[in-house]
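Just dropping this structure here.
For this depiction, one protein chain was excluded, whereas all remaining protein chains were kept in their positions.
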């Protein structure tokens, strides 16, 4: 299989064309928005917790992006459902990348982990879960 | 004669060691101060006009500098005495360089013409004689 | 296929100057179609810089010794080349910067901080590059000035009818526009804007980053007050750029960066500035890079800007014709005769990142993204586009490879 075929393998295109968890949740218990400064892509993540206020019952997303970012965010929603906020806060990006299962250059890596970063910011804001330096850039809010 | 010997020929060293016109004039009819930003050398020029208020009767200078700049300024005082302000305002630097009579690299050229520039600024300020762009940098007064 | 002016340019001979074209990517020669982002470098420039480093390198301006004199001569010689390239009246008005971006920041800070305030209006356009947008947005905010934009029409042309309304908002003090849009290739009417700006007592700032490599530039004919461009987009090294400004304006401005070389004298109580252009060049400049910038301008001038423009025009005509034939491909911006060698497009249902990624497997290098023009993207209603851009070394065959690659994109995505 060529690298190209690997990158756009069936499962990626399937998640891209039929994203799981696509759509806003209203009301949501936690939400955040983030951009990929390289291409202007945006993603907004919505989270609903279960009765314990900790377990992720439902997660949805909106936004636009390339096949990698959309498929990755779609896979992310499947990956985190049923886990607690603090589990997800400490979820290493490698777990998601394994799920995606294709070789990624550094620049496409940013596409793949945008959704995960935004989700971590949402949990950090709603639940005060830790946000390691790696993800803090997404939460900065200095502006003109 | 080597270039070195040319540059430090007898007459230069003589003007350097026994500068003509050295010393402040007090009172003076026109005065200005300038620096060579490259080495921090400074020169202050003093002018006294004759009865017509136009002819340079006396010119003196103070400051510190290399042999080239000191000798050039010393020669300058001899060159301009008896001329009018507007004659000196339009005096091309080549006239002075001819007097100096040695080959100069661009950086040493700046040493040689510092005194002339400062004199032109002094005349410009006292008499409103024109100050071509080439010399205006010496007269700028933006500061912190 | 018309190849006359391409022939006039002897593209194949020129390509031999660029070692990168021997490079294989995924087993294929590189079709480098991202010159609007940065150009490749000919050996003439690389050779000259090496030579400079080995025989003429020292810090500039202050050394009395021979190497320093040679370095200063090389550096100041490059300044004169920049002056001639843009027909500036004096090389004291030419300031070396890192880039067009830094040049534009210099104006925004040094001119803007002192001259803008409440009631003033800073005018940019909807198709500015962030480099000529965000500095003004920042300075406007900082000084309390209004930040207004000239909108574009659907073809990517500035809507000059909006000017009256903008003038009614306050004292127009700055008009800033790129001469060529880096995303659409649109050639903007900066001469007209300069007249309008001056009628309102404003300064006209021209971002020529995307114009200077491709067309004759004459700051006096443009009638502008400041003009900025970058070395790396005109076959020169990275790390160098130039700002031209009118002497009276530059003279009255405070410096931007502070440090060595830009001072006349420094003391604890009082510090004064060196003359132009040094007042704006604090610290050790990009010496060898400025020198290489000058060599690049020689290289491009020798080929001839008219020939380059004609060649790029042919390429863009060819590209637009070919792209228009692919179903689902939409081209943004004006017709070919209103643009330089730049084509931005979208492929229906495929994100530009994926387009560029698949093209790369075919050895075709294009840019995908917002091209540092997010306000324009918003206007076009997209997050990003795919952009192909050409230069003197680009060929019809590379465009044909782009087209073949796009068919592969569509196949992959079943689009």
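Letters A, B and C mark the chains in the order given here, with residues in each chain numbered from 1 onward.
We adopt the following convention: contacts are C-beta pairs under 8 Å (C-beta built on N, C-alpha and C of every residue); 3 or more make two chains touch, one makes a residue touch a chain.
Note that the structure is predicted; figures quoted are calculated from it, not measured.
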In the full complex, the chain left out is in contact with A, B, C
Out of C:356, C:380 or C:402, the sole contact with the unshown chain comes from C:356
Sole touch to the unshown chain from C:225, C:275, C:289 or C:312: residue C:289
Had the left-out chain been drawn, it would touch chain C at residues 19-20, 23, 25-26, 30, 32, 34, 37-38, 40-41, 46, 50, 53-55, 57-59, 62-68, 98-102, 104-105, 108, 129-131, 133-135, 137-138, 147, 149, 230, 232, 237-240, 257-263, 265-268, 271, 282-289, 353, 356-357, 359-360, 364-369, 372, 374-375, 378
Omitted-chain footprint on chain A covers residues 35, 37-38, 40, 42, 105-108, 133, 136-138, 140-144
Contacts from chain B to the absent chain lie at residues 2-4, 7-8, 13, 38-42, 64-70, 108, 111, 144
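Keep in mind that, in the parts below, only the chains that are shown with their structure count from here on.
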When centres are defined as mean Cα positions, the distance from chain A to chain B in whole Å is 72
Whole-angstrom distance, CA centroid of chain A to CA centroid of chain C, is 36
Between the Cα centroids of chain B and chain C the separation in whole angstrom comes to 44
Residues in chain A with touches to at least two other chains are numbered none
Touching two or more other chains in chain C are residues none
